[in-house]
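One protein chain omitted, others in place.
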Amino acid sequence: MFLHPIEWPDDKKCAATITFDIDADSLIRDACRDDAELRLQPISMGRYGPTVAVPRILETYRRLDLTQTFFMPGWVMENYPDTVEAILKDGHEIGHHSWRHEDPMGHSDEQEAELFERALEVHVRMTGRKPRGYRAPVYSITPAMVDRLIEHEFLYDSSMMADDLPYRLKTTKGEILEMPPHWGTDDWPPFAHFAEINYLMQVRGPSAGIGPFFEEFDVMYEFGGFWMPVLHPFLTGRLARWHEMEKKLEGILAKGGVWFAPLEKIANHVQSNGGTLREEAIG
Amino acid sequence: MFLHPIEWPDDKKCAATITFDIDADSLIRDACRDDAELRLQPISMGRYGPTVAVPRILETYRRLDLTQTFFMPGWVMENYPDTVEAILKDGHEIGHHSWRHEDPMGHSDEQEAELFERALEVHVRMTGRKPRGYRAPVYSITPAMVDRLIEHEFLYDSSMMADDLPYRLKTTKGEILEMPPHWGTDDWPPFAHFAEINYLMQVRGPSAGIGPFFEEFDVMYEFGGFWMPVLHPFLTGRLARWHEMEKKLEGILAKGGVWFAPLEKIANHVQSNGGTLREEAIG
Amino acid sequence: MFLHPIEWPDDKKCAATITFDIDADSLIRDACRDDAELRLQPISMGRYGPTVAVPRILETYRRLDLTQTFFMPGWVMENYPDTVEAILKDGHEIGHHSWRHEDPMGHSDEQEAELFERALEVHVRMTGRKPRGYRAPVYSITPAMVDRLIEHEFLYDSSMMADDLPYRLKTTKGEILEMPPHWGTDDWPPFAHFAEINYLMQVRGPSAGIGPFFEEFDVMYEFGGFWMPVLHPFLTGRLARWHEMEKKLEGILAKGGVWFAPLEKIANHVQSNGGTLREEAIG
Partner (left out) sequence: MFLHPIEWPDDKKCAATITFDIDADSLIRDACRDDAELRLQPISMGRYGPTVAVPRILETYRRLDLTQTFFMPGWVMENYPDTVEAILKDGHEIGHHSWRHEDPMGHSDEQEAELFERALEVHVRMTGRKPRGYRAPVYSITPAMVDRLIEHEFLYDSSMMADDLPYRLKTTKGEILEMPPHWGTDDWPPFAHFAEINYLMQVRGPSAGIGPFFEEFDVMYEFGGFWMPVLHPFLTGRLARWHEMEKKLEGILAKGGVWFAPLEKIANHVQSNGGTLREEAIG
C-alpha cells in the first residue's frame, strides 16, 4: 500500500511515536492578547496539561518503558520549568513548537524569525541542546520556515500531510525530513471545545474519541507503516481518556512487533536507511 | 493516577455530585436583549427547565434518596420562585450563578460586582442565607471575581478545569476551594442546539449523549476521584434523556461505594481533611 | 413522569404523529433572494422533497394505514400543486407553515401579518378550508403571531418546547393549544448539510440518524406521552433513511397501543378532554 516503503529496525513491523504538544495556556494567551489574564477558565483548562496530565503520562511511559516525544512552545517551557525537567529526566525528546503558539499567517516572516530564535534560545538554555525537530502551531508552516529549519540543521519537521510515511523536503537551501501528522490521529477534533478560539467540537466520550486512533494503528501495523498520534495533554491526558489510551497501548505492546521510539530516533533511522524516500520540493 | 489524592468519608471509593445549572430563559434574555420577548421558541425551550424538568429531577432524587446541588442565576430565582421553594424543601443546595447569565467579558468589573451583589441579595432573601458556592456563566470567571468570592466568604467556586480533584485557589485576598468541572461531563456539547447563541451541536440520542458521562464515572470510581456532571434541566431533564440518566444512576447506586452529596458538603469535607490539596495561585 | 398527564382514547398507551415540513426550495429562495435562481444545487436538494420523497412517504402511509400531518409554506403549495393534491387525496392534514419560510425576526410584524394572510389565502383556495394548525419557520414564533392564530381560530400551534405534552397558551386575545416539538426528534441536526444557510451538520448514516428518534419513542411509549418527530422530506425522505424509518414504524405498529393520528385530531382530543392541561401565559 506504500509507494516508498520503509524497513524498520530489528524486523519490527511498524514504527510508532506518540507526540504530545504541550500548549498549556499559550493558546488563550495568544488568542486574547488584550485580556487573557482575565480568562481564568481557558487558562485553567490549559494548565491541566503540564500540571496534571504530563506527570500522569510520564508515569505511564515509565511503567510501559516507552520513550517518546513532546513539542513545547518556548513560552510554555519558561513558564513550566518543572515540566521540562521531568520530561528530560525520563529521557524523552522535546521538539520546537514556536514561541507562544502564534499562527505565522498573523505576522511577517521577520517576526516569525524573531519568535523562532527566541524559542530556540530557551531550548538550548533549558535542555542543553538545539532541538532536532519542529512542529508548527496549528501545523501552519511556511516555505521560509522550512528554510530556517534547514539553516538551523534541524533533522525533521512534523507539520505536513502529503504522505503516510516520512519523506524528504527539498528547498534551495538543502533538505529536511518530514514526519507527517494527519487529522485522523489528532485529538483536537474529538475533544477540543474552546469557544475563545472558535473551535467547538462535540466532545466525544473516551472510548469513541480514542478508538479511531487505534483503528488507524491497526492498519499501519498491518502494512508496516508509521503511526504518530498528535495529542495534547489538556485533552487526551484527562483521566478517563488517558486510561483508555493506556489500555489500548498495553494491547499494542502485547502484540509485539511495534517499534516505539521518539520521533528523533525514527527520523535518524529513516535518514540513514532511506534510499527510496519520497522527495517533495518546496518553494 | 492523582498527584493529590483525597480520602473520602466512610471508606467511600469516590465522591459524586450531579450539578444542574437552571438557566431557564435567562440565556435568550441576555443574548438578545433588544427583542428577547419576541422569541418565544428559545424562551419556551428554557422554560422547560424549571417547569417540567426540575420537578422530574427532584422526584428522582427523592426516590433515590439523593441530595444534590443546583446553580441558579438571581434573575431565574426571582422569576421561578416555586422552583426555588421545591429545591429547598427537599434539602438541596442552591449555588450562585450570576444575575442573568451575563458573560463577564461583556462588561466592566464594576458592573460585574453590581450584578453579583444583586443576585446575592436574591439568594439571601429567598433561601435565607448566602450561598456557599459559585459557578460562573459559561465558566467565565475572572481574578476579580475570585477575590469577590473570597471577600464574601464563599466556600468554593466551580468554574475552572485545572485538575480532576478539588484544589485550592490562592489570591492576595485569601483562598477558596475550586470544585472543577470538565467538558467531558457537560451536557452542552451533546444536547444544545441554540441558533440564537451560535451554539449548534448535532444533538445526540439519549444513550449516546448520556453514555460518555458514565464512562467518565467508571474511571473516577476506579481511581477514587470526583465525578461532577454539569447538566442543564432544559437539556438533560428532557424525558428520554433523564430516563437514561436515572437508569445509569440506579446502576451506580447499586454498586455501592459512591459518596453522593451536595457540592457544599464535599467541599466542606475537602476543606477540613485536605492537607495535601493542590494549590493554585491566581492573579 | 408528567405533571399534567393526558389520557389517550381507546386505552392507547401513547399518541404519535409524524409531521413533515415540506419546505422544498423555499429555504434557498428566501435565504439568497438576489440570486437563488442561479443556485441549482440547493434548489434541486429541496425539490427532492415534494417530487420524490412525498410520493414515497404517502405510499408508506397507505400501506401502513396511517393518516398524518404535513406543514407547507404557501409558496410551496402554489409551486407544487400536485403535492398538495396527493396529500389531500389520502386524507392527511396540511398545516400553515408561513409564506416562504421567512424568519419573522427579519421583518416587521406588519409584513409578518401580510405574509401570513397571503399563505392563508392559498390554503383556503387549495384545500377548501382554513388550516387548524401552524408551525413557524425555524420554530420562530412571536407573541403577535400567537394572537393572530387565536384571531383566526386556529386550534393549535406547533413551534414551542416548554413541555413534553400538549399544553395551553393563553394571551389577552384568548387561547390556543401548543403541540410541542423538540430538537431530539428533529431531523435537521442529523441530516442537514446546507452551506447557503450556514447549517453544516456532520450528516449521519441512516441508522445512526433515525435511531435516536425511536429511543425517544420508546420512553414516550413507556410513560404514556406524545411523540412527534419534525421531519423534512428532502432529508428523512431520502431512500435509505426512509427505509430505516419504515422498518422502525412497522416495529412500533406491531407492538400495538400507539395512537397514530394527524396533529389536528390529537389536538381535538386534548382540547375536549384536557381538563388538567398545563397553561402557559404569553405576552
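Note that the chains are named A, B and C in the order they appear, and that numbering of residues resets to 1 at the start of each chain.
As a working rule, a contact is a pair of C-beta atoms (placed from the backbone, for glycine too) under 8 Å apart; a residue touches a chain by one contact, two chains touch by 3 or more.
Worth saying up front: this structure is predicted, and the values here are computed from it rather than measured.
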item: Shown chains that the omitted chain touches within the full complex; value: A, C
item: Candidates C:Lys13, C:His152 or C:His243 - the one touching the absent chain; value: C:His243
item: Option touching the unshown chain, where A:Pro190, A:Pro233 or A:Pro262 are the choices; value: A:Pro190
item: Touching residues (missing chain, whole complex) on subunit A; value: 1, 3, 104-105, 136, 138-144, 146, 159-164, 180, 182-184, 186, 189-190, 199, 201-202, 204, 211-212, 215-216, 218-220, 222-223, 225, 278, 280, 282
item: Where the missing chain touches subunit C, by residue; value: 35, 37-41, 44-45, 47-48, 51-52, 55-56, 191, 193, 195, 200-208, 238-243
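As a convention for this text, only the chains that are shown with their structure count from here on.
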item: For subunit C, the least number of touch steps when starting out from subunit A; value: 2
item: Copies subunit A and subunit B touch via same or different residues, half shared test; value: different
item: Cα superposition angle of subunit B on its copy subunit C, in degrees to the nearest 5; value: 90
item: Separation of subunit A from subunit C, taking each centre as the mean of its C-alpha atoms, in whole Å; value: 49
item: Junction residues of subunit A, two or more chains touched; value: none
